[in-house]
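Of the protein chains in this complex, all but one are displayed in their positions.
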Amino acid sequence: MNMKTPFLGTAYYPEDWDESQVPYDISMMKKAGITCARIGEFAWRAMEPRPGVYDFGWLHRVVDALHEAGIGVVMGTPTATPPVWFWRAHPEAAMLGANGVRNIHGGRRHFCSNNPDYVRASRVIVEKLGQEFGSDPAVIGWQIDNEIYHNGDASCVCADCVRRFHDRLRREYGSVEEVNRRWDLNLFSQAYEDIDEIPAPVNAWHNPHIQYEWQCAHEEADVEFITMQADILRKYTTAPIGTDMMPLLGLDYEAMNQKLDVVQFNHYDPEGNLDHPVFWFDMLRTVKDRPFWNTETAPQWPGSTAAAWAMPGEGFCRVNSWLPVALGGEANMYWLWRQHWAGHELLHGHVLSPEGRPAHVFGEIQQTAADFDKASRFLSGTRPQPEIAMHFTSKSWKLFQQQPVFNGHSYEGDVRHVNTVLHRLGTDPDVIGARHSLDGYKVVISPELFSLEDGGLSARIRAFVENGGTWVAGPLTDVRNGIGAHYTDRAMGMIEDMTGVRLDYSICNDNRHLKAAFADGTPAGLWTWVECYTLPEGAEALVTVTEGHSALVGKAIAARIPVGKGQVILCGMMADEPVMRKLLAPVLDAAGVRRYDTTGALTVVPRAGEAGEGLVLVEIAGKAASIGLDAPMTDILTGDVVSGRLDVEPYEVRVLKK
Amino acid sequence: MNMKTPFLGTAYYPEDWDESQVPYDISMMKKAGITCARIGEFAWRAMEPRPGVYDFGWLHRVVDALHEAGIGVVMGTPTATPPVWFWRAHPEAAMLGANGVRNIHGGRRHFCSNNPDYVRASRVIVEKLGQEFGSDPAVIGWQIDNEIYHNGDASCVCADCVRRFHDRLRREYGSVEEVNRRWDLNLFSQAYEDIDEIPAPVNAWHNPHIQYEWQCAHEEADVEFITMQADILRKYTTAPIGTDMMPLLGLDYEAMNQKLDVVQFNHYDPEGNLDHPVFWFDMLRTVKDRPFWNTETAPQWPGSTAAAWAMPGEGFCRVNSWLPVALGGEANMYWLWRQHWAGHELLHGHVLSPEGRPAHVFGEIQQTAADFDKASRFLSGTRPQPEIAMHFTSKSWKLFQQQPVFNGHSYEGDVRHVNTVLHRLGTDPDVIGARHSLDGYKVVISPELFSLEDGGLSARIRAFVENGGTWVAGPLTDVRNGIGAHYTDRAMGMIEDMTGVRLDYSICNDNRHLKAAFADGTPAGLWTWVECYTLPEGAEALVTVTEGHSALVGKAIAARIPVGKGQVILCGMMADEPVMRKLLAPVLDAAGVRRYDTTGALTVVPRAGEAGEGLVLVEIAGKAASIGLDAPMTDILTGDVVSGRLDVEPYEVRVLKK
Partner (left out) sequence: MNMKTPFLGTAYYPEDWDESQVPYDISMMKKAGITCARIGEFAWRAMEPRPGVYDFGWLHRVVDALHEAGIGVVMGTPTATPPVWFWRAHPEAAMLGANGVRNIHGGRRHFCSNNPDYVRASRVIVEKLGQEFGSDPAVIGWQIDNEIYHNGDASCVCADCVRRFHDRLRREYGSVEEVNRRWDLNLFSQAYEDIDEIPAPVNAWHNPHIQYEWQCAHEEADVEFITMQADILRKYTTAPIGTDMMPLLGLDYEAMNQKLDVVQFNHYDPEGNLDHPVFWFDMLRTVKDRPFWNTETAPQWPGSTAAAWAMPGEGFCRVNSWLPVALGGEANMYWLWRQHWAGHELLHGHVLSPEGRPAHVFGEIQQTAADFDKASRFLSGTRPQPEIAMHFTSKSWKLFQQQPVFNGHSYEGDVRHVNTVLHRLGTDPDVIGARHSLDGYKVVISPELFSLEDGGLSARIRAFVENGGTWVAGPLTDVRNGIGAHYTDRAMGMIEDMTGVRLDYSICNDNRHLKAAFADGTPAGLWTWVECYTLPEGAEALVTVTEGHSALVGKAIAARIPVGKGQVILCGMMADEPVMRKLLAPVLDAAGVRRYDTTGALTVVPRAGEAGEGLVLVEIAGKAASIGLDAPMTDILTGDVVSGRLDVEPYEVRVLKK
């Protein structure tokens, strides 16, 4: 099935409906402009009603009908929802809580990925599904399981999980003595005598390192569980395989997608928060070469037993649908097609109501479909053209969960804030993980990159700078080793050696006592965490403490330090947008980063490729915005030729081609 | 014992005091004007100190002394508090939590009504108590157990509860296939193969239907437990039997009281919230033909280990005491007579302090007693005369617990709001359950009547309208079936068919984007949930969307639709009092409902009967109010003749007879 991209898709649960509804549903999908349907993800029992007894007839009939209608199918493996016969045979495969209480049947994702019986049963159903649909021309992609992630404090503590944890510790540390040494288990007399006696870190006051490793061990299990399924499916299919993930709790997109083909992502962000998906999409496009799929978003609002938000303004649905494809993806899919008529999530926004009536956003969806079609050639023949990379690493994200550093700190929130500042400065940065190459970027920004002991980052950043790159680092960058411990002979792992800077003081600040200013005297209001440096010769202080404790006054908070052919901008602060703009704009300009002159909350995505060159503009705040164009361009959606100062209406999308 | 009503009563715990205190307590009761005492409810151990060994001597002496003093006795069965010998023999009869932890001895209502040993022991003590006091002339009524209700998430999950749950499922659904079908258990592959393997809905993400049925099964057990006791008592007594209930968690007053004689009710509402008991009393009087008893209210404030409120204004105690008898009850009883000197609830408001001193409200209580006496003939010879009925059903209340629809939604809060609006419009509606007849009402109002599949409501409402009645319905009315599922071929179960209206969109609204107005242009500010309709020919839009998403603009939110000889006022909105008044006043007037012209927070209760005709006026906000009278009336309490515009003082009570 050869399909135009971007896909406009939706989640479809035919197993929950009488089969007689299928023709109506498909006819309405056509009317809406839907081009692909995600199905199957929770339908294990419909596929295997009794152990070893399979029924794929119903599913073939739906898939065939969709195919006939020209709608592609993304087939989900149903491993998140084992049938009751599995639970009856293996109740101990359900997740075990720290309080000794096990999950029971009902709901989903309640079984332990480390349980051998669950893994075995999952293998079998995935193999069968692969055999049935692997070569089906309707199937344009695969989704493995659904929203798998480490559960934080609610994660399973069963014996299999603990055993896997011990396996990881043996692999990563080699011996219990090394665990004791690296975790400083002399502290509180905690040292263990055997790796096998290290417990799951619950029911006591545990240190951040054991908590970190415990989370990593769980994540490894999840990655292995998903990869196991991909390996099976690949025997039967050439369609791209992925797993739909939620950006939660430090989840490692690089590790999870390493053996997969297409990054899949679910997001539910309300009006006013569209800078969130912008950030995530800037990240998702860097994980794999292939354009990612936004597999879930709410057409109206999410809702399980209660609607989660009030109705957004008109245009929100359209803009929300456009963002993934503007920023480098090739699909936007709604959750869900038709609201469940019974069971869970009866208040969730939908395209069709249970009785089959179109939602109030139906027109926005139709327009989106039409526009995707118009822009298809341009979008599929171009890619975003970022000149800046910004780090957001799974390791730092995880380490900050164990050590938030100060109350209310959010690593993702702060990095997203910098991302938003960069967008407001008229650029579209890549957001990259630890393992991503730095080649080709003019500027690399690493806000709060807690540890550089991750994917060779330390050496690679150093090389990037010495070869002429501009690196913006800090605050809270390079101040922990790979498991979240301090260094004992230096405050920063690599930066002090590379730059000659000395980090004197790390201050938890609430602005009662501390004031700082730029070199031109402009006050620089600061957020909570402030790092004060002594600079080496040749460094230029950008922001300096002007008032506060006498030990701090005069110390640099932000500085430019030439290193090799490049430079480091050390930035021991976070701040509101105007301050961050004043700090970063000159850095970008000096590095020759192309910037567009915009007003308002305009997301500007420069794109280029064999289909030409142009810009996608998306207004994400529901307010007026504008951009200065330096050459006339043609709007692919309207045919208009525009130039000079271009006003962009609230929630407007423009696709401009040179 | 032939007693004047209304009773002014109090809870009395002689078992907690030295018997020497009884004469003093009774003398002070006389001084206060107390005419009945509730005793015995927690005194199982004093009655049966060892299994099968009984001691009722102390209780006879107290009952006799009360009788001698002319104070009636409401005798409680002590089943909420089994003695330690029962716990020792049957620790597994205590409630079992979802986390596997059982309740232990201490406190009350901690045993499971489904446990056969607990039921058996309860039978025995009730039988004995009935034998002892069934024909005692002092006993003017019986109270079974105390404040029994389903515990929501804290309800017992023991094997007996699960067995009873399965029994209910078998009875209601017939087969596991039907359970699977009606609960849509294809969703998430949840379907069961045997009713006996369906677990208590804990320790997983469960659907609203299983949660609803689980709650119903628990409620059935409670009803059966109470009814079992009533059946026993009835062998020995002709005095009215009831059980004192709290309005919590969807409790079904109709079911619980079906086999009982007198509705008993406990409430603890603070200053500023007296519209709450007004609502409940409007409801309680409709459950049985016999006037209800307000069995508990705080003379000062409630308090367990801390006082729950600050001191209300002067007159609050009196008004709070008057409300139940004004609105159709025949008793008000204080909790408690004398503050416990040790043990639980040492901060609870009281009539006497532990050292026997009168509370600061003692004078208000005395005045109330005197006034009850003066008004006794009028009150006992008249009943309220409602012309409006408003639905408040246990089923909808339960279903909204599982599906609150939007955050912060309160079914009881919203229906109470409409009740308050109706009172401010100068009427006193009946609040009725699903099974209550609609005969004789001019207007029936069903705000948020989530499901009409309850007690034949759907057909009875239809008949009511077609025979000329006015039905005000909505929002959130008729949009779920009897177990909380959507309809799949229509948005509303019966209304669309009856009226020809089509419910197009249900919108979660926060007023950022949506505006609406009456036909005369008056803006109508809306609360969270808004339903937008397409109207049939002949319908009149009352409120319409004027701004917002283009799909919604012009849609009707409230409308009048003639049906048969009557009409339906479909009202897809809730709103503040002025908007609701503007919507409802013309409806009432058109239906010929008698309204009084009042200002302030005046509760007006028209009463009539063999003792004549009149009004009881109760000012409930502690602020000035007034009423326009159309004929001179005599105040029974003061002897004054009043007419025209009558000012009512803050917290004043007037009993006006024509």
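When the chains are written out, they are named A and B in that same order, and each has its own residue count from 1.
The working rule: a contact is a pair of C-beta atoms (placed from the backbone, for glycine too) under 8 Å apart; a residue touches a chain by one contact, two chains touch by 3 or more.
If you're wondering where the values come from, they're calculated on a predicted model, not measured in any experiment.
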item	value
Sole contact to the chain not displayed, among B:P354, B:G413, B:P586 or B:G612	B:P354
Residue among A:D510, A:E577 or A:D597 touching the omitted chain	A:D510
Contact residue for the chain not shown (choose from A:A191, A:A517, A:A590 or A:A608)	A:A191
Residue among A:G40, A:P208, A:P358 or A:P447 touching the omitted chain	A:P208
Where the unshown chain meets subunit B, residue by residue	13, 15-17, 42-46, 78, 81-85, 88, 99-108, 110, 301, 303, 305-314, 339-344, 346-347, 353-357, 359-363
Interface with the undisplayed chain - residues on subunit A	98-100, 182-193, 197, 199, 201-210, 402-407, 409, 483-491, 504-505, 507-510, 512-514, 528, 532, 548-552
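We take it that only the chains that are shown with their structure count from here on.
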item	value
Distance from the mean Cα position of subunit B to that of subunit A, given in whole angstrom	49
